[in-house]
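A single protein chain has been omitted; all remaining protein chains appear in their positions.
Chain naming follows the written order as A and B, and within any one chain the residues start at number 1.
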Amino acid sequence: MAINATAIVSSKASIGSNVSIGDFTIILDNVVIGDNVSIQSHCLIGQPTPLSDGKPLIIGNDSLIRSHSIFYEGSQFGSKLMTGHRVTVREKIEAGDNFQIGTLCDLQGHAKIGNYVRFHSSVHIGQHSIIDDFVRVYPYTVLTNDPHPPSNLVLGVKVNKYAIIATMCCILPGVQIGEKAIVGAGSLVRKDVEPETLVAGVPAKYICRASEIILKDGTNQPAYPWMRHFHRGYPKEITDEWLSIYDT
Amino acid sequence: MAINATAIVSSKASIGSNVSIGDFTIILDNVVIGDNVSIQSHCLIGQPTPLSDGKPLIIGNDSLIRSHSIFYEGSQFGSKLMTGHRVTVREKIEAGDNFQIGTLCDLQGHAKIGNYVRFHSSVHIGQHSIIDDFVRVYPYTVLTNDPHPPSNLVLGVKVNKYAIIATMCCILPGVQIGEKAIVGAGSLVRKDVEPETLVAGVPAKYICRASEIILKDGTNQPAYPWMRHFHRGYPKEITDEWLSIYDT
Partner (left out) sequence: MAINATAIVSSKASIGSNVSIGDFTIILDNVVIGDNVSIQSHCLIGQPTPLSDGKPLIIGNDSLIRSHSIFYEGSQFGSKLMTGHRVTVREKIEAGDNFQIGTLCDLQGHAKIGNYVRFHSSVHIGQHSIIDDFVRVYPYTVLTNDPHPPSNLVLGVKVNKYAIIATMCCILPGVQIGEKAIVGAGSLVRKDVEPETLVAGVPAKYICRASEIILKDGTNQPAYPWMRHFHRGYPKEITDEWLSIYDT
């Protein structure tokens, strides 16, 4: 363990082996941190809340939490969580392995997140969102949940496997984004999006089949499904599977 | 008082009774903090600026400032201020009681805020905004003030009582949002919004009377005025008054 001198770590927290904790970081009581985890400086980890039902914050093995981040108690993350800086993560999130949360993301809690999900910077995830494996969400996109704010109704957004939501989109309450669908930048999505389609606009409308979009790299290949040509940051066992599907 | 060991608190600051101050938080000289106030960790409170005219930062009784927040000197808040994390609040704001400021909000100063105003996460309030009682503003919404940037003209936005501005709206300089009006998500508002109407779109246009929107909870009741059915977070004396008006 390498706990910097100015870090404040509760003796009640459970800390795995080979964990490093940066200066001016606070680890509170109700926290379970796996092995080989690095938590950078100026973080607040395990913030208590009555909404956690007493459950701990669980951070899986081999994770990296970058500086100035805040995690509440009551959420659970698989292995290889990786955050940018100053993420804010509330209670009752259940996330799979290899979850990446970009700088300035704001996760309001009470959400389900699959494996290999990627949020770029400044993504805002409302409560009761469900986000499936391999989804990617780009900066300044918001998943809302209240159909007529303020109300007591909470209709979370559901984003299915391999779907892409581009920059600066607003997804309205209860919307389902279909598997391998793409939401173009700057869209306001009011209705469900069919699988393997591109929608865009305010409000978002059907533009074309995802497979009709051509890569602008001169190869004249389709840009989607993206798993065919984009492998950066995914492990070999995953990309080998993708290659076996798409490179035939 | 419960000032954590690593907090740095100026002896010139005026601190009420029963105040708690978190680790790695700095309280500077020109600050007046009421009773029963909790300031969490990693905050910077009372940042000096020549634009404050030497006035202090005043935080009312029974307030909660969450971690990583920054307040300048020269602003004044009534009782029961409640912030999310990492809010940034500049000088010359005059706010009433029960003001809630969500995580990552950026208040540029020189603004008037009524009682029971609620900003959700990532709301940006330009200078010379005027926001009346019981207004609610949702994430990633911006109130602008310069009609042809950059210029020396500052035309603040005025939001009247009980108005709702939904997620990811941009309100252009000098616009007035009428009492009990609703601005739909993703709108760009260029013109004044009539009271008790819904506008939406880019640019925002009149959609319908607010009272024509029906709750999606199966009750077939109107969703607005929201005070009829939404009471969470407001005290009983307020909601009793709303019930006496609307539940007849």
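Keep this in mind: a contact is a pair of C-beta atoms (placed from the backbone, for glycine too) under 8 Å apart; a residue touches a chain by one contact, two chains touch by 3 or more.
All figures in this text were calculated on a predicted structure; none of them were measured in a lab.
For the options A:Ile15, A:Leu57, A:Ile131 or A:Ile164, the residue in contact with the chain missing from this view is A:Ile164. Among B:Asn30, B:Thr88, B:Ser129 or B:Thr197, only B:Thr88 touches the chain that is left out of the view.
By the touch definition given at the top, subunit B reaches the unshown chain through residues 6, 8, 24, 26, 42, 44, 47, 68, 70, 86, 88, 104, 106, 108, 122, 124, 140, 142, 144, 147-153, 155, 168, 170, 172, 188, 202. Although one chain is not shown, part of subunit A still touches it, namely residues 6, 23-24, 40-42, 67-68, 84-86, 103-104, 121-122, 136, 138-140, 164, 166-168, 185-186, 201-202, 213, 215-217, 223-224, 226, 229-230, 232.
Operating definition for what follows: only the chains that are shown with their structure count from here on.
For this pair, subunit A with subunit B, the centres built from the Cα atoms lie 27 Å apart.
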